[in-house]
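For this depiction, one protein chain was excluded, whereas all remaining protein chains were kept in their positions.
Just so it is clear, A, B and C label the chains in written order, and each chain counts residues from 1 on its own.
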Amino acid sequence: MINELKQKLLANFNDVQVNIPEDNRMTVNTKKESLLSLVSYLKNMGYNHFAMLSCVDWIDDKEFELIYIISAYPQDDEHYQDKEKKNILLKTRISRVKAKFITIISIFENAEPYEREIHEMFGIHFEGHPRLTPLMLERDYKIPPFRKDFDTNKYVENTFGKVPSIKERKEGKK
Amino acid sequence: MDRNQIGKWLKNPGKMANKYSFHVVYFCTGCGIIEVPPSITTRWDAERFGIIPVATPRQANLFLITGYVSTKTLAAIIRTYEQMPEPKYTVAFGSCPINGGMYYDSYNTITSLDKYIPVDGYIAGCMPRPEAIFIGVTHLWKLIDMDKADGYKRYREDYVHYRANQEQILGELDWPPLFSKENL
Amino acid sequence: MSLELLLIIAFSGAFLTYLSGKISSQLRDGVAVLISLGLVAIVSFLYNVQTETVFYQGFFGISLILRMNSLAWFFAIAIVSFTALCIIYSLSYMKDCERSNYYYFMMLLINASMLTIVLAGDLVTFFVAWEIMSWSTFLLISYNRNGALQAGIKYIVLSLIGSMCMLVGILSIYTSFGTVNIADVANHLTPSSVGYKLFLLIIFSITFGIKNAIMPLHTWLPDAYAESPSPFSAVLSGMLTRMGVFGFLLIMYVIVGMKTTLHLGRGFLSFNTILCWLGAITIVIPTFIAMLQNDAKKLLAWHGIGQGGYMIVGIAFGTSLGAAGGIFHTLNHATYIVLLFLSVGAIEYSTNGLRDLNSLGGLFKKMPIAFFGGLLGISGLIGVPLTNGFVSKWLIYKTLILGNAPFLAFAALLGTWGTVLSVYKFLHNLFLGQLPEEHKEIKKAPLTMQIPIVILSFTIILFGILPGLPLKVINSIIVAAGFQALDINIWGVTSETGTLNMLNIFAAIAVFGAIFWGIFKVARKSTPVDQYDNYAAGAAVPKNKYHYTVEYYAPFYRMGKPFLKDIFDMFYNRIAEAIGSICDSVRKIYTGYVGSYVMYIVLFIASLIFVQLTWSIF
Partner (left out) sequence: MNIIALFVSPLIALIAGMFFLGLSRKISARIQWRYGPPIYQPVIDVIRSFSQKSITHGKFFDFGIILSLSSSFVLILFLPIGKLCALTSGGLIAFLYLMLMGPFGIALSGAAAANPNSSIGISRKFLLALAYEVPLLLVLLTVMTHYHTISLVEIVNIQANSGWAFGSWALILPGIAYLLILPAILGMRPFEVVGAAQEISSGPIAEFGGKHLAFYTLQHALHVFVGIALFVDIFLGGWTFFGLLNPLAGTVWAVIFGIIIFLLKMTLVLFIGLFVNAVYPRFRIEQAMQYLWKWPTLISFVGLIIVVLTK
């Protein structure tokens, strides 16, 4: 089944590289232009669960890699087994400078919080997203904290380290 | 209960009762909370020391913080601490509240808790076993006996400084100061 | 002071108020208050007076009589004082309303007509005053127009059915005995047949049952209470509806006579047992329907029905404790239901007409007087010890239990527990809990609204601790009706099967309250905190959303809602719809075409000729 899908993908899309590391897992590397059509194609093929959006910061290549994890479940609910679930990892790379990409909300509505999270943690702008407001972080980080060039040690020293102990503060005041 | 104890009870019943009736707010922040269920159930039975968990800070006098404290949790911790009635004691459990522990370089985990609220005792370890909770409690008893568990008094005295530290991390706080001039 | 003069003052005062309203509104307010307070003074001077005067001779050969006795005085003083309080309350409540002349006119007219009803010594006066009361009530219920008009029509239709029944009864009495004087009728009725007595009892019971809203005849009440202006709702629920109780007392214990009434029928199928069971149903079902209401006034209205059941059970059970309890409960019910309606009215006034239980809350900090009124009102409604409701309910329970009617007692006690739930919801959703931001600044209720609330709250406590005061009058009423006298002292009732002494309970609660208040004061002083400094699992307290009101008893609603429908109302509505559609189809003969009318005339004449030719009737 998953091999059939590989053949179909290779036939329909000319710029994909498909690997099957395990029986029920498939990774698809693609160009960013054809991602949207791939996602909608997969949805039509029965891969109707958008499980997660992840991101890797390839700082040496000056690129972000976005990973869309999409799964399909067998129709037969009663005899469901976990190994019958199939995952597809769609990987695409975008430029790290002024990073931006297109939203897939039109295909999978539940992508909204994932894209917000990625926007918050990596600073990738998703065009067409209805509200890219802060999701989890409360503080103002100059560089998004999950980027590789965010120096946590230095940041911690500058913020939490700079809070004086009560004793110091009392003496400093006096 | 020996004769010595009875004398202490007559002298200061409130203090002794505080010692032997810890009603605890378990602030389940990190992995430390997994050590709490064994400590209050059959295996270690904290209730024999009068320690029972309660649901709201209003009824508690011991505040147990079990694990790392992110900045967002810090606000909740401060609110909860301020809602507890005095006298109240704070015990931080595990290494994370002491110096950040394994989250020493995290971008949103504070490194030492006692800059923001007063901590009366630390139980070190990653994680400490339930026995360590009881050792911590016995140490806290000794501190209370010696009147050294005075975190709530320090908080009252140095409230301005604590508040300044809290605001330095959390920005402007959305609740009014606990101690204004009239109820100090 | 003769009774005619009293009624002349009452009726002419109403017209005078209306006329002075044409001159200036201040003058009208003054006149209205003066008239109503004057009536209170006059009636209270008539205490312990037993007179009977013929005020008009020769009304078709019937002499119209007014008489005063303890029963009449008891109801009269209640009517005039509650109306006076409501008039004082109206001064600011109705200030900016349109048609306020008309409002005061109707209020005083209703007051006067109720006074005439209780003073009437013959059935014609009674009927005429009853009609004046019904019609003017209809006009005031529909004062707010729109929805109120529907409620008013519902009321007047049922009320007319009642009046017709009463008219039939009065006519039959007149044709049988040739007199309508109540005392004479009672004398004539003693030797007459059981069937005729039963006929009279049933036909009058329909009239008074509609007025007192006994269960199958109650449907006019919830809408009418909810839609009329609050001070009038208070009068309506407090005294006007209880004219039904007065009527029951009159027909059962004065006209037919106590001993006869209690022995009509056999076993379960006797008149008073059936009436008791109707009363028991009236206690239980409306009380539970009240739990579902989201409109404060509607909730109180359903309780108005439910509490009426206690009076009926007490009166119909036919023991001296029961009758005393039923009559006393009429007075008590009036005090606390008037108080509750006035408190709700104060909220309406302050929040610009809000009385939805789901959108208010936390008002006890802003309106302490109205809150204490509400608290004491619901305490009376439940019957918490030290409030007057406790005493009257105690009398009823005791007689039911010792009279071997445990199922009636169960219904009554169950109704009380249902009352606890629904009135707590009322108090909680209006006054307790979080105060919404938009009600931080509200209009302050003026003094004229607070004074009646304070007086009534005081009355509730007074009659709760010293129940002997009203029970003394009630005792003379039940003695006049032929019951055994109760052994009453100022603190309560003594009898060999258990005494009630409010002094004990009052002293115990006062002493323990003082002790624990003292301990509370001596212990460490507590810090006052804001409502937003509240436990929310460490999160910030959300403003305006931290109040649990909607579907307050959700688990019960899920279980009970399908069973708690007002099926009688639906049944009557179905009948009304059917009549409407029949009339609609009848109307179709008016085609608007001259030819068809000509055809009708021709057909009619043809049929007449046909009839004449066949049977030769004419």
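Here is the rule we use: a contact is a pair of C-beta atoms (placed from the backbone, for glycine too) under 8 Å apart; a residue touches a chain by one contact, two chains touch by 3 or more.
These figures come from a predicted structure and were not determined experimentally.
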Chains in view that touch the one left out, judged over the entire complex: B, C
Contacting the left-out chain in the complete assembly, out of C:9, C:118 or C:409: C:409
Contacting the left-out chain in the complete assembly, out of C:102, C:199 or C:535: C:535
Option touching the unshown chain, where B:86, B:131 or B:167 are the choices: B:86
In subunit B, positions touching the absent partner: 13-15, 17-18, 20-21, 23, 41-42, 45, 47-50, 53-56, 58-59, 61, 83-87
Chain not shown, touching residues in subunit C: 362, 364-365, 375, 382-385, 390, 394, 397-398, 401-402, 404, 406-407, 409-410, 413-414, 417-418, 420-421, 424, 427-428, 432-435, 492, 497-502, 504-505, 508-509, 512-513, 515-517, 520, 523-529, 531, 533-535, 537, 546-549, 552-556, 558-559
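To be clear about the criterion, only the chains that are shown with their structure count from here on.
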Selected interface, B-C versus A-B, where C-beta contact pairs are more numerous: A-B
Subunit A-subunit C separation of Cα centroids, rounded to whole Å: 69
Whole-Å gap between the CA centroids of subunit A and subunit B: 39
Multi-chain contact sites of subunit A, meaning residues that touch two or more partners: none
Residues of subunit C engaged with two or more neighbouring chains: none
Touching residues on subunit B, where the partner in the complex is subunit C: 27, 56-58, 75-77, 79-80, 83, 174-176, 183
Residues of subunit A defined as touching subunit B within the complex: 137-139, 141, 145, 150, 152-153, 155-156, 159-166, 169-170, 173
Interface residues, subunit C side, partner subunit B - complex: 527, 530, 532-533, 535, 537-540
